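Structure record follows, encoded as structure tokens.
Every protein chain except one is present and positioned as in the full complex.
Let's turn to subunit A:
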Amino acid sequence: MVELVARTPCEGLLPYEAGEAELSEIIPKRITSLAPFEDSTLLKPLKTALGVELPAPGQSVKAKDGRIVWTGQNQFFVLDAEVPALDAAVTDQSDAWAMVALGGAAAIDVMARICPLDCAHMTASQVARSLIGHMPAIIIRTKTGFEIMVFRAFAKTLVNEVSHVMDAVAARGALST
């Protein structure tokens, strides 16, 4: 019997540090995509199980054992928490995404170089779908920095591009001191 070894999307690539920015991998217990039907009363079991309503566009909310993140028009990701049986389009995407945390004092400068969005104006728990380089990404603002999700197949590109920018920001910082 072949023994398969599970690897996380960024295994062997992270953590990475440069100057005042740090990049590390986040491994959610599970990622469940949720696309509700029009009748919002169908979502009652979700509210009962997780204790919160679905967040507004561009927002995420803390829920019991996890959180719910808005990820697009009529689409949400439930991170960590288990989704109860529900009348909605629900798919398990746990293995489909690479998720990283970008932190440190220079995190905003790094984002300014690699994302067309003005991330400095985001507030904690706000979410945006935008680009990291040329990759479509989910960007979540946290108290200490950003969480970035891209398709798992882009994990290496994500780490490569962000770490390259981190180096550049660190080099620029060293020049100006």
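What we mean here is this: a contact is a pair of C-beta atoms (placed from the backbone, for glycine too) under 8 Å apart; a residue touches a chain by one contact, two chains touch by 3 or more; residues count from 1.
One rule holds in what follows: contacts and distances are computed from a predicted model.
S.K.: The complex lacks one chain in this depiction; which UniProt name from "Heme exporter protein CcmB", "ABC transporter permease", "Sarcosine oxidase subunit delta" or "Ubiquinol cytochrome C oxidoreductase, cytochrome C1 subunit" does that chain carry?
M.R.: "Sarcosine oxidase subunit delta"
S.K.: Touching the hidden chain in the complete assembly: which of A:Pro45, A:Gly72 or A:Gly173 does that?
M.R.: A:Gly72
S.K.: Determine which one of A:Gly51, A:Pro84 or A:Pro116 touches the chain that has been left out.
M.R.: A:Pro116
S.K.: Considering the complete complex, identify which of A:Cys10, A:Val83 or A:Ala128 is in touch with the unshown chain.
M.R.: In the complete complex, the chain left out is touched by residue A:Ala128.
S.K.: Can you list, in ascending order, the subunit A residues touching the missing chain?
M.R.: That gives, for subunit A, the contact residues 57-58, 72-73, 75, 116-117, 128-131, 136.
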